[in-house]
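All protein chains of the complex are present and in place, except for one that has been dropped.
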Amino acid sequence: MTLLRHTSADQDVQREALTVNPAKTCQPIGAMYAALGLHRCLPHSHGSQGCCAYHRSTLSRHYKEPAMAGTSSFTEGSSVFGGQANLLAAIENIFTVYDPDVIAVHTTCLSETIGDDVPQIVEAAIDKGLLPEGKMVIHANTPSYVGSHTTGFATMTKAMVDYIAQSSGAEKIRDQVNLIPGWVEPADMSELKRLVKLMGLDPVTFPDTSGVLDSPQTGIHEMFPAGGATVDSIRSAGDSCHTIALGPICSGPAAKALFAKCQVPQTTMPLPIGLKATDQFIMKLREINGGFVPDEIMTERGRLLDLMTDMHQYFYGKTAALWGDPDQLVSLAELLITLDMIPKFVVTGTPGKKFFKRMGDVLGDHAQACKVDQGSCADMFRLHQWIKSDPDKVDLLIGNTYGKYIARDEDIPLIRHGFPILDRIGHQHFATVGYRGTTRILEQILDAFLDRQDRDAPESGFELVM
Amino acid sequence: MTLLRHTSADQDVQREALTVNPAKTCQPIGAMYAALGLHRCLPHSHGSQGCCAYHRSTLSRHYKEPAMAGTSSFTEGSSVFGGQANLLAAIENIFTVYDPDVIAVHTTCLSETIGDDVPQIVEAAIDKGLLPEGKMVIHANTPSYVGSHTTGFATMTKAMVDYIAQSSGAEKIRDQVNLIPGWVEPADMSELKRLVKLMGLDPVTFPDTSGVLDSPQTGIHEMFPAGGATVDSIRSAGDSCHTIALGPICSGPAAKALFAKCQVPQTTMPLPIGLKATDQFIMKLREINGGFVPDEIMTERGRLLDLMTDMHQYFYGKTAALWGDPDQLVSLAELLITLDMIPKFVVTGTPGKKFFKRMGDVLGDHAQACKVDQGSCADMFRLHQWIKSDPDKVDLLIGNTYGKYIARDEDIPLIRHGFPILDRIGHQHFATVGYRGTTRILEQILDAFLDRQDRDAPESGFELVM
Amino acid sequence: MSEHSPFDDDSEVAVTSESLRDDLLDAYPKKTRRKREKQVVVNHKQADESGLVSLPVIGANTRTIPGVITQRGCSYAGCKGVILGPTRDIVNITHGPIGCGFYSWLTRRNQTLAPTDEHDNFMPYCFSTDMQDENIIFGGEKKLAKAIEEAYELFKPKAIAVFSTCPVGLIGDDVHQVAAEMKEKLGINVFGFSCEGYKGVSQSAGHHIANNQIFKHVVGEDDTKRGKWSINLLGEYNIGGDAFLIEDLLQRCGIDLVATFSGNSTYDQFANSHMAQLNCVMCHRSINYVADMMEKKYGPPWIKVNFIGAKATAKSLRKIAEYFDDQELTEKVEAVISEEYPAVFEAQKTYKPRCEGKRAMLFVGGSRAHHYQELFAELGMKTIAAGYEFAHRDDYEGRDVLPDIKVDADSRNIEELHVDADPDHYRGDDRAKAIERERAGYKFKEYDGLMADMPEKALVIDDINHHESEELIRRMKPDLFCAGIKEKYAVQKMGVPCKQLHSYDYGGPYAGFQGAINFYKEIDRMVNAKVWSMIQPPWSDQADQNAPSSSSVRRDG
Partner (left out) sequence: MSEHSPFDDDSEVAVTSESLRDDLLDAYPKKTRRKREKQVVVNHKQADESGLVSLPVIGANTRTIPGVITQRGCSYAGCKGVILGPTRDIVNITHGPIGCGFYSWLTRRNQTLAPTDEHDNFMPYCFSTDMQDENIIFGGEKKLAKAIEEAYELFKPKAIAVFSTCPVGLIGDDVHQVAAEMKEKLGINVFGFSCEGYKGVSQSAGHHIANNQIFKHVVGEDDTKRGKWSINLLGEYNIGGDAFLIEDLLQRCGIDLVATFSGNSTYDQFANSHMAQLNCVMCHRSINYVADMMEKKYGPPWIKVNFIGAKATAKSLRKIAEYFDDQELTEKVEAVISEEYPAVFEAQKTYKPRCEGKRAMLFVGGSRAHHYQELFAELGMKTIAAGYEFAHRDDYEGRDVLPDIKVDADSRNIEELHVDADPDHYRGDDRAKAIERERAGYKFKEYDGLMADMPEKALVIDDINHHESEELIRRMKPDLFCAGIKEKYAVQKMGVPCKQLHSYDYGGPYAGFQGAINFYKEIDRMVNAKVWSMIQPPWSDQADQNAPSSSSVRRDG
C-alpha cells in the first residue's frame, strides 16, 4: 500500500495556485537559524507566537539541539494596533531574564502585513532605556510571503553586515578573509573554517552555527553556547582583504552589502560540495594566500579522487531526483555530473533569477535529459509526478526527510541531505562540504546502490566482493 | 531462498576438527599489513607465491589500494632443500628493482614447517653484499598454523621494535610517546595521532598505514607512498617517555619488547572505540602530559555523549551479534553495553588467554545473557547456529563482509566493521576510534535500526519525524 | 494533607515551594513578575470546616508575555494541526504563505489507518496557496478559489477545508465566502476556518475554532442509526497509535464507537457522530464545549473519561458500562479488563521497583500534564511540579470554577456557537436516560482538574517558559521532565531525561493497558539509562592543569 497514491502518473494538472508538498519553507526560520550563528544572540520572532514555536520545533527536530528564540506573541489587539508594545516588552524581558549580547529580530507575514517598523521600535526601546550598555538589537525583514527559508537566512546574514561590520579605515588585513558559509550544517561550517585555516588564512565566519547547534552534552545547558560568530569578529569583517560568499542565494547579499559598506572585495561562488566546486573554493583561497595549496589539502583532494575512480563503475549512468535549496542543488547536480550520474529531476521552491542558468551550466550536455523547475508549484508533488511518469525509475533520491514518502512508494533509495532532516540523528556532525565532506556523500550514494543490489540480488548473484 | 540454509537451528554438532566459516585468517597477512605501515618498506612473504597473492588480493580488496609485496615463490625444490636460494634472489631483485629502505620478511606455514632460518639467510645476503648501504631486512616468524592474522600483525609490529628501536641512553623525551595502534583502518591511525597531538604529545606511531593504504589519486603510482612510520622515528621509540599499546593482542607484544629492550614504560589498553575506552585513552595521555585535556577533546566527548542521549531510545535493549578480532570485540561490546544494548553473541577465531576474562569484565551483569566463544571452532557457523536457534532474533550484526550472508538469510541489518570489508568502499577513510569515530558507529547503528523501522512500518506507522 | 513541600524530602538544600516560586519570579521585570505571579502557584489546598477542599486560583488562558521563550503555539496550529490534522479524508488547504502549511505537515504523529488503498488518506500531503507578495497586496481570494479547484481536480476529495493564516484576516480575504462558492461549484463540502495565528492566546483558540466549524459544517450530515452502546470519543488524537488501542478495547467490549474527534477519524464519522448515545471526553480542554453543544442540540450526555493509565482505563470502561447499565456490557467490560490486567500487574512488578520514588515534572498540553500523572503514580513516581501549555482555569481547578472565569478580550474574539435543540434530531430518549442515570448518582460533566490530584504544595505553573523550566530543573534535579520538542534538548543538556508528551518521542502508544505497559518500559529506560552517569569524564574529579592553548600544543609527527 503506497501513501502518495492518490494521483496517477499522467496526472499533473497545470497548477498555478495550489502548492502540494512544498520544496521550501518560509523566510523567518532562515533568519532564526542565521541568528543562532551569532554568539550570545537570541533570535526573536516578531509576530504570532506560533511562528516561533514552529521554527524552534523544526530547528530542534533537525539539529537535535535547543533552538532558543523569543516571540512577540501577537494577539488580535497587536495585529490591529501594531506590535510595538509587544516588542518593547520582549526586549525588556529578554535582556532582563536571558541577558544575550544581541537580540536579532526578524519579522513575519503578520508584522510585515501590518507594517511594523522594527528599527523605529528599537529606537523607542533605546529611548526607554531598555537596552543595557553594550547590547544591541539587529533586525531583518523576512515576510513569509517573499522568497523562502534560504532568502530569510540571507537577509539575516546581511543584517549582520548592515548592523555590525565596520571598516576601521586602515589597510585591509592581508591574511583575513570573510567566509560566509550559507545555510549548511554546523559541521560544514567547521570544515570550511578548517580549510581556510589550512590555506594560511584567518577566516571571519558568519553566521557560524558550529559550537551552537552541535554543542556538547556537558550536564550544563548553556543558553548561549560557546560557538557562533562574535560581534567583534563580524565588526572586523570590514577590514578583511576579501569576502568569500558560498552560494549566491544565502550568502551573496551579505557579501555585496559588505563591499558596498566597507569596500571589501567579494567573490560569490558555489557551495563547495563536490570536487569541482571545492576546487573553485581552493583556487580562490590560493589566489588570496599568494598561491599555495598545502599538502594536506592536496592529499584530501587526491583521496576524494581515489574514491571517485574506485566507485565510478557503480555511479556511471545512474539517475537521481533532487529537491531542496538552490545553492545546494547546483553543487549537488555538478557533483553527480562529475560522477557520470544524471540529476534527472530537480525542483526547488525557492524563487530567484539565476537558478535555471546555473543549473544549465552545470548540466551541460545533459540539460535536455533533465527536468528542472523552480518556484511556487515546483514542489515535491511535481517531482513525484515526474518520477511516476518516467518509464525508467530514477535510481536515487537526494533531499530532505519528506522524500521518504516518495522513496517508500516508488522503492527508490533516499539520501537525506538539506533541510529539514527530521528522522535521523547525526547529520549535523558530519560535513558534506570540501573534499572530505564529499567523500561522505560518495559513501552514502555507494551504500545506497550496493545495499539495493544486495537486497535485490538473486541467490546466484549475491556477491561477497564488490 | 536462503543461502546458508543447510543446517537447521538445532544442528550444531560438537565440532572439534572442522572449522566452518572462520572468524579469523592466518598470521602472514597480518605481518604484511603491519609491514605496509613502515615507510618505504616492502613486505616479503617467504613461502609459496599463492600466500602472497592471497594476502595482497585481500588487502587490496579491503583497502581498495595497491598492496605491494614480494614472495619467495617456493617450488617443490625449495620445499625440499630450503628456501635460502629463493630469499637471497628475492633480496637482490627487490633492492635492485624496487629500492625499498626495508624488506620486512614474514614466514608462512611452508617455510616454518621446513624450518628456514630467516636471520641466518639475511646474514648470508649481507655477506654476499646483497644489502645496499643503509638498507635493512627485518623479519617475523608467522607460521599460519599459530594464532591468527591479528597475532601476525602483532609479531611484525614487535619485529619493528626488535630490529629498529633503540635507546640512545639519554633521558627519555618528556613529550614523546609511542603509539602502537593495532590493526585498525588508516583513518583510525590518523585519528589516534590527532588525539595524541591535541593532548600536547608527540606520537611515535607504528605501524602506521595512514598515507599508505588511503593514499591519494594523483596520477602517479608511488611504490612507497608518503605515509608510514619511518625507520628513524621507530628508532627513537626507545627514547620515548611512555608506550601506549592499543589492544593487548595486536600491540601488547611490541610494547613489552620495547620495555624489555629500552625500558620504556608501557600501558596496554583497550582500543579506544566507544566512550569508555576512549576515556581510558585520554586519561592515560592526561597522566603523561601532566594533567590537562584541551577543550577540543572535551567538546568531542560532549558531542558523542549528546548523540548517546539523543539516540538512546533507539538503542535500549537491542541485541547484537559480533565477530572478528578480540581487541575490537572487547571495545565494541563495551560500547554496546554503554548504549544499553546487549552483545548477545560474540565469537572470534583468534586464540588468546585473556579474551573471556576481558569480555566478562565488559559484559558485567549481562554476561549470563550472552554467549561468547573463541578459538578454532568459534566460527561464524557457530554464531549463525546460535542466531538461528534463538527465539528472539538479534537486532544487529557487526562484523566483516562475510556477515552479509547471515544478514540476508536472517534479515538482520549488518554494520560492516573489522577485516575484511570486501563489498563496500570508503571505510578506510572514516575513523571509528576516539570520540569522533564512535559517533560514526552510532550513526551507523541508528541508521540500521531506523531504516529497518521505515522498511517494516505499516502505512499508519510510517513516520516523518523520529 | 501534608504541609511540607514535595521538594523537601529529597533535596539537600532547604527549598520550599514558596521559596522556589520566589526565586523563579525574582528574575523578572516588575510587570512581568506581576503577571507571572498569578500563573505560578503553590498547590496549597485548604479544607474548610466541612472538609470541603478549596484550591488556589491560577491565572490561565491569558496572553503570553513577549520575549519569555514560551512553549506555546498559535491558533492555526491548534486548528489545522491538532484538530483537523488526524482526519484523513479531508483535503486541508492552508491559505497563506508556505511556512504554516509546511510546519504542520506530518509533524504531529497523529496516525491513521485507511482500511484499503481505495480509501482516501491525504495526511501525507501538504496543500497550500503559498501566498506571495502580490497576493498580500491584491488579495488572495482568487488564488484560493483556484487552489481549491486544482485540489479537487487532482484529488476528488469528499471535502476540502481551508485554514486561514495571519495575513489572511488582515488583508480581508473572506475564506468562508470563497468556501461557500466552491462548495456550490464543486458539489462537495468546502468550509473554512478563521484560525489566524494571532487569534486567542494559544492553540486552545484554534481548537475551539476548529471544533465549531466541524460542528457547524459536518456534524449532523448523516443520520444513520447506530448500535445499542454507541459512543463518541472526544479529544483523543491518536498520537503514536493511542486511538488504535482504545478502539480495540471498545470493540472487544462491544461498544460502538461512532466517531473519534479526531484520532484516526474520517469525514463520515463526524457527519454521523450526533447519533451516538454518549460522548466520552478525553482532553477536556480541547473539546468539552463540543460535548456540551451536542448535548444541547441532539440530546446525548457526556462524561469525562481517561484512557491514560491502566487504572484510569479500567475506570473509564466501567463508567461507560455503568452508563448503559446493561448486564451484558458490564460482563464484557469486566472480561476485557480481566484479560488485560495480568500483564499490567506483571509489568508493574518489574518496573515499579526500578522507578519508585523518582520525581517527575510535567509541563505540556491541555490534559496530558494531568493524565500522565496517573501513569507515574502507577510506577510509584512523584509528580512534583506540573502545568499546562494552553489550558484554562477549569482544567486546573475543575469545572466548578467555570462560572467564575472572566472572559477577556482575547477569548471574546473566539466565536461561541449558540446552539439550540434541533427540532428534527433531538433525541429525547437519550436525554431521559441521562436524567434517570443522574438521579441514580451517576456523574456527568465531572472534571475536578489537575490541582486536586497534585500533591500538597506541588508547584503548578501555567504557560511555563524556558527560564522557569531551567530554574526548576537546576534547583530540583528531577529524574524526568515531560514537555515538548522545543524544551527537550535544553532539558537533556542539564543531564535530565526529557519525555516528549506531544509526540511521545516517536514511541508509544501509551493509552489503555498495553499502552501503560509501553510507558512503564519507556520511563524505566529513561530514568535508568547508563548514559546520564557518564556525562562527567572520569578525570573530572581531578584538578586540571592549565592547558596550553591548542595552537601551541599541536605538532606534526
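When the chains are written out, they are named A, B and C in that same order, and each has its own residue count from 1.
FYI, contacts are C-beta pairs under 8 Å (C-beta built on N, C-alpha and C of every residue); 3 or more make two chains touch, one makes a residue touch a chain.
In this text the structure is predicted, and so the values were computed from the model without any measurement.
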Can you tell me which of B:G37, B:P143 or B:G252 touches the chain that was removed from the display? B:P143
Where the complex has a chain not shown, which of B:L87, B:A229, B:L307 or B:I412 is the residue touching it? B:L87
Who touches the missing chain here, B:L38, B:A69 or B:I234? B:A69
If the missing chain were put back, which residues of subunit A would it touch? 193, 197-200, 202-204, 233, 275-276, 279-280, 282-283, 286, 289-296, 298, 301, 305-306, 308-310, 312-313, 316-317, 337-340, 458-461, 463-466
List the residues of subunit B that touch the chain left out of this view. 1-7, 11, 13, 15-22, 24-29, 44, 47-51, 53-58, 60-61, 64-79, 86-87, 89-94, 96-98, 108-110, 112-114, 143-146, 148, 215, 217-223, 349, 376-377, 381, 402, 405, 422
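Heads up, the rule we're going with is that only the chains that are shown with their structure count from here on.
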Suppose each chain is reduced to the average of its Cα coordinates; what separation in Å results between subunit B and subunit C? 53
Any idea how many Å lie between the Cα centroids of subunit A and subunit C? 33
Residue numbers in subunit A touching 2 or more other chains? 1, 3, 61, 64, 215, 217-218, 402, 405, 422
At least two partner chains per residue is the criterion; list those residues in subunit C. 105-107, 121, 489, 492-493, 535
